[in-house]
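With one protein chain withheld, the remaining protein chains of the complex are depicted in position.
Just so it is clear, A, B, C, D, E, F and G label the chains in written order, and each chain counts residues from 1 on its own.
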Amino acid sequence: MSEIIIDFERRLRCAVEEAIFCASKSPAQIEKIISMGEQQQTALLFTRLEEDKYSLLSPRSQHQLDYCAISQTAVLGSNEKPAVDSNSTIAIVSGGSSDTAVCHEVLRTLNYHDVGANLYEDVGVSALWRLTNILDELNQAKVIIAVAGMEAALPTVLSGLISKPIIAVPTSVGYGVSANGQLALNACLGSCAAGLVTVNIDNGFGAACAAIKMVNSFSS
Amino acid sequence: MSEIIIDFERRLRCAVEEAIFCASKSPAQIEKIISMGEQQQTALLFTRLEEDKYSLLSPRSQHQLDYCAISQTAVLGSNEKPAVDSNSTIAIVSGGSSDTAVCHEVLRTLNYHDVGANLYEDVGVSALWRLTNILDELNQAKVIIAVAGMEAALPTVLSGLISKPIIAVPTSVGYGVSANGQLALNACLGSCAAGLVTVNIDNGFGAACAAIKMVNSFSS
Amino acid sequence: MSEIIIDFERRLRCAVEEAIFCASKSPAQIEKIISMGEQQQTALLFTRLEEDKYSLLSPRSQHQLDYCAISQTAVLGSNEKPAVDSNSTIAIVSGGSSDTAVCHEVLRTLNYHDVGANLYEDVGVSALWRLTNILDELNQAKVIIAVAGMEAALPTVLSGLISKPIIAVPTSVGYGVSANGQLALNACLGSCAAGLVTVNIDNGFGAACAAIKMVNSFSS
Amino acid sequence: MSEIIIDFERRLRCAVEEAIFCASKSPAQIEKIISMGEQQQTALLFTRLEEDKYSLLSPRSQHQLDYCAISQTAVLGSNEKPAVDSNSTIAIVSGGSSDTAVCHEVLRTLNYHDVGANLYEDVGVSALWRLTNILDELNQAKVIIAVAGMEAALPTVLSGLISKPIIAVPTSVGYGVSANGQLALNACLGSCAAGLVTVNIDNGFGAACAAIKMVNSFSS
Amino acid sequence: MSEIIIDFERRLRCAVEEAIFCASKSPAQIEKIISMGEQQQTALLFTRLEEDKYSLLSPRSQHQLDYCAISQTAVLGSNEKPAVDSNSTIAIVSGGSSDTAVCHEVLRTLNYHDVGANLYEDVGVSALWRLTNILDELNQAKVIIAVAGMEAALPTVLSGLISKPIIAVPTSVGYGVSANGQLALNACLGSCAAGLVTVNIDNGFGAACAAIKMVNSFSS
Amino acid sequence: MSEIIIDFERRLRCAVEEAIFCASKSPAQIEKIISMGEQQQTALLFTRLEEDKYSLLSPRSQHQLDYCAISQTAVLGSNEKPAVDSNSTIAIVSGGSSDTAVCHEVLRTLNYHDVGANLYEDVGVSALWRLTNILDELNQAKVIIAVAGMEAALPTVLSGLISKPIIAVPTSVGYGVSANGQLALNACLGSCAAGLVTVNIDNGFGAACAAIKMVNSFSS
Amino acid sequence: MSEIIIDFERRLRCAVEEAIFCASKSPAQIEKIISMGEQQQTALLFTRLEEDKYSLLSPRSQHQLDYCAISQTAVLGSNEKPAVDSNSTIAIVSGGSSDTAVCHEVLRTLNYHDVGANLYEDVGVSALWRLTNILDELNQAKVIIAVAGMEAALPTVLSGLISKPIIAVPTSVGYGVSANGQLALNACLGSCAAGLVTVNIDNGFGAACAAIKMVNSFSS
Partner (left out) sequence: MSEIIIDFERRLRCAVEEAIFCASKSPAQIEKIISMGEQQQTALLFTRLEEDKYSLLSPRSQHQLDYCAISQTAVLGSNEKPAVDSNSTIAIVSGGSSDTAVCHEVLRTLNYHDVGANLYEDVGVSALWRLTNILDELNQAKVIIAVAGMEAALPTVLSGLISKPIIAVPTSVGYGVSANGQLALNACLGSCAAGLVTVNIDNGFGAACAAIKMVNSFSS
């Protein structure tokens, strides 16, 4: 079987840890990585672990993992804190309830790195009052992660209303021209709003890592 | 030279007149069409007539046309009314001053069909106060034509704020992922706003025709 | 689980109601929205609810919904009128019988808003006599919704024959270059017919909302 | 300079002759090919020879060529017959006068092979009466070449009306989604009309060669 | 359920008959069309009828159809002749054995119209001797249908070797850059070979209809 | 002429100021904006102002602007500080000397907001020693802006070597598959490096604004 | 059933043997090819043979094949040598453990032609130390095959560090902008590294054949 070399010291070097991207890995490969993590007595974060694949793992492996079906993430050997923290310097906002899987990937990744976050879901621009209602709270944050699919106008509109750095996470929600998230991605990148930064489609993990790097860099 | 058959009775059949799309026509072809229009004593609207091509027409032809360099349109044999009409049932709004060429193609097409319009330029969503300032006025219109480039969030946001039918005209303003208007087009089509309808990139002529058809259909 | 904020007053503000787009929602999220609708004693329209997902809802939820497998829509708490109304001011025409799912999404959305429509299916341009046979009837309508896949020549040809506003709905019917509806979409947008307006691929819901907004705007 | 090997016996082998595609050739290369043609005392057809490039050839070369600016073709050493032949078994129809350059490339290529053709320009589907007016004449042809840009509905509609083989030539006329001819190409390929065959965008030369091959194959 | 209008007289008007494209139709719709065919006592050709969908039809319907799983076609009410006819004026050649589904769609469509064909499979250009071996036989045909996937060099190479009209059918065989057939399609359209004509990806039905139209046009 | 509404208070609301995007504006529009800026006695930043368009402005306007041809930016009414500041908390690194225009757009935007930056050009991954030579210096920064074209491996490699937040700016440098910057953009978005954030192609202005927002948010 | 012509003498002519590409072949076709191979007493390599399709073969056929589920390859009638050979002149390196299927297709193809290889998996650039650790060993090889997905920076970085010819194999590992391997492919093709050559996405078979051709050409 294929050899696997885990970069156990990435946190020291890069501020964030290596995550195990499971979409292209076989259950046998994932089992092997769990074993390696156990031997090293290290924590590990698994992303894109679909429920079907998770159920193909051995009962022992399943038992060792803290699995979250909504975000398709699993954590090995970590004492996670509560997901939502109303005192956090990081806020997550989303356009619609269809974006919830990505929101929770953000949250799980933050939590895995011992960082909390506020979560404001379903505040998209088709009903602006939902967004203006929470502007004051959002202004308390140091970094905002804005999750949106379809035409993804939310990050643009938000950028025009507050001064905080905003990391846009386009999602694959939609159909026709917006299917697969390419429209949402381009809408974030091509936004008239100055200073918006963007990650890959549905990349909640990446957005969380970026936020952690910002917090770490400026608080050190 | 190629033969040309003008559909002089399209207005009767289709509510709007044939326009002469000049982008792929030679100056010689345009001259010939002007002659045919004169012989028929009919008015004609020319679109996408770039200033360079216009300047290659004979002085006689140039003199017969009412040419507008901003919108790259020309009119033969028509007594146009003033462009902006504050009592009109049609309102044009645009995201930025870069969209002005398209706004004026809308306006010229409406005027050519003896229809006026209100014009609200540079009210994009990066500064929402510019848009909310004019909401009451916009609610007086029967149809709104929303012109926007880049991420084109304007039609979506507007759709969430008022109940009037909105025709979105995506423009080719932008660069990188938004260049050529494909992003703006998809943002209008893939919008979460229900009931938004869209025309081709930079197609101010088409949006104006659609508005005219609506007005005609419901007032007859 | 993710939070959900339903915009129960959208009809007042935007003329049409919020629909629950089910393609990216889990059965659990849909159950929760049904509960919220019941508590508010409001009607709700669910779109893109595939039969497989519908069958995963609780029997109680299934029983409360008026589900239509052809259009993949469901309605909560509404007394729908008969689908087809030969006196309606709205006409739906389609190119082929493969477009029937989209036609019925249009019809269900109109009915949900208490609007009827005439329906003329399978009148595509490969047999023009099917279309010319119904021209007189179509001229009685105030708005026409033209549904077509593949090369989608129907909306263009129709635009050359009658003067009513036409909303084109490109469908994902076809294969090879026409697969997924991108060809049909572009054929509507890039049409030589002046005044055609277009919605997203398979977006029957959006076309219906646009028609409702037109009717409301001009009858008020 | 680069070496050039002309396939002087292609007509014997393939029914049609090699054409010199000039778009990517330097004036020096074209001069050299003219010399080779003269030495062989053979006729040669040059396509995509833009007027600017033609004007950079030596006066002697210019004089030897029969140049046509509309179709951007040139012929060396051939006694061309009149372009339009009302008794021909080949008919060319086009959607609009903007397609005239392509129509004339078809015509010049046919003429170069000593074949005539009827030409019916500007009969697009936005005014169907222009097309139905000539149906009887078109039914006299053995092969029809249908040239159309934008949404290119003409070949589809024509296919539904007559029984002759139709070669569709999509053109690059249009803007936005139809720019560069990709929409027209896909509309021909993805047509619901059975039996339509297609060539590359603006490939009048290829369509003419296909028609010649058909005539030759069936008359031998 | 949706209404269906079958164009039973298309053969008279267009030389080829309407086929029932089953990819986007439900089993219920297909059953209904079979009933209509029976009532009219007419033959019908069904294409893109996947084996799974065929097996969902009623036993009675299945029994009435002559179903071919390789080509995913079915015929109602026709006495088909043997598939391969070594005296035919039509030859089918294919690049590889993976193209066999498309080859048989060509053959079944021809047979349905009472036309035979020769079939030469697996003669792609990676082993040119397989192609040169059959050149003399191919030269006996009046029309050649060349079926090829991946980089689809076969139609181009064939065009350089013989003088007959060639209809290229690109197939969706391949992976990576060639997946879905877009590469094969473009390779046929963008070929340096003069006079090659092309149909949609995997469109064996269309290629057969084009060949029938040619034969009919020139033999009448 | 078109109306223009400048958002003079954006800095208060959004931390960064509005820039005047000149690519789609006429010289007349730019002149008008300069006048509005003068009347308001405010500073203004102009981006994408090509040298040719700048030279079409009136001598008076040219004189008022501090124009930089490398970055195609101009500043009205501002006392800019020196471009490079070796004590800055922001570092700019670029892959090659072809990226210099974008690097200077970053620098000019930072300077316009009274922020300095270190600049490390031409340190791409084809010669890794150029990058490892400056790692210690880069680790002194709080934010890194990484500018790269072609396959844009620089931001990915850099992310694996240091812990600071990195804003990637893909550039349009390259040809063939990398032309227009789409490859560089996707390489940044699809990077295996966790926490990389990205802006539009060539969007030096946006990257600078994002860095300013980070600095402001964490230092307040 | 379709006819199959196997090119049993390709190795003589082309240095490498024909492989049976199974993705578009039915189990029946594969059975037939196995029979032909047995009759000719020749070895055969089958690629893209998914486990599900393999399991549909007759037990007898399954028994005759040496099947490898990781690489989805099967070998008929060959005595394969051990997969990894530490003395080989060919080295395979991969970016991550998700690329293992492609690595093993390379290895199996080499082995089938009696060539061994070294294999270095999971040495991607996000942890450069994994790559620099093996540079000395890689310098012992004559040809390097570099397998990488996502942003595929590995082949570029490797090209800057050693002088050996490198064949890049982009893989379909990733999601969003990198899904399907198009990003990885373009990153290899558009690399700033001089002399990198590339094969199709996931084409381990092709890369192995290229390496074999190089070894054969230079050792003869």
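Quick note on the criterion: a residue touches a chain if its C-beta (ideal position, glycine included) is under 8 Å from a C-beta of that chain, and two chains touch if they have at least 3 such contacts.
Because the structure is predicted, anything quoted here is derived from the model rather than measured.
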Touch with the omitted chain, as defined above, among F:Gln29, F:Ser88 or F:Ser178: F:Ser178
Which of G:Ile34, G:Leu49, G:Leu76 or G:Val143 contacts the chain that the document leaves out: G:Val143
Touch criterion as defined above, residue of F:Thr47, F:Ser98 or F:Ser163 at the omitted chain: F:Ser98
Contact footprint on subunit E, counting only the chain that is left out: 95-96, 124-128, 150-153, 156-157, 159-161, 174, 176-178, 183, 185-194
Touching residues on subunit F - with respect to the absent chain: 70, 96-98, 100, 103-104, 119, 121-123, 126-127, 130, 149, 172-179
Touching residues on subunit D - with respect to the absent chain: 1-5, 7, 10, 18, 21, 23-26, 29, 48, 172, 180-182, 185, 200-203
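To be clear about the criterion, only the chains that are shown with their structure count from here on.
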Whole-Å separation of chain centres (CA-atom averages), subunit C against subunit E: 34
Contacts with two or more other chains, residues of subunit A listed in rising order: 18, 96, 126-127, 159-161, 172, 174, 176-178, 185, 189-190, 193-194, 200
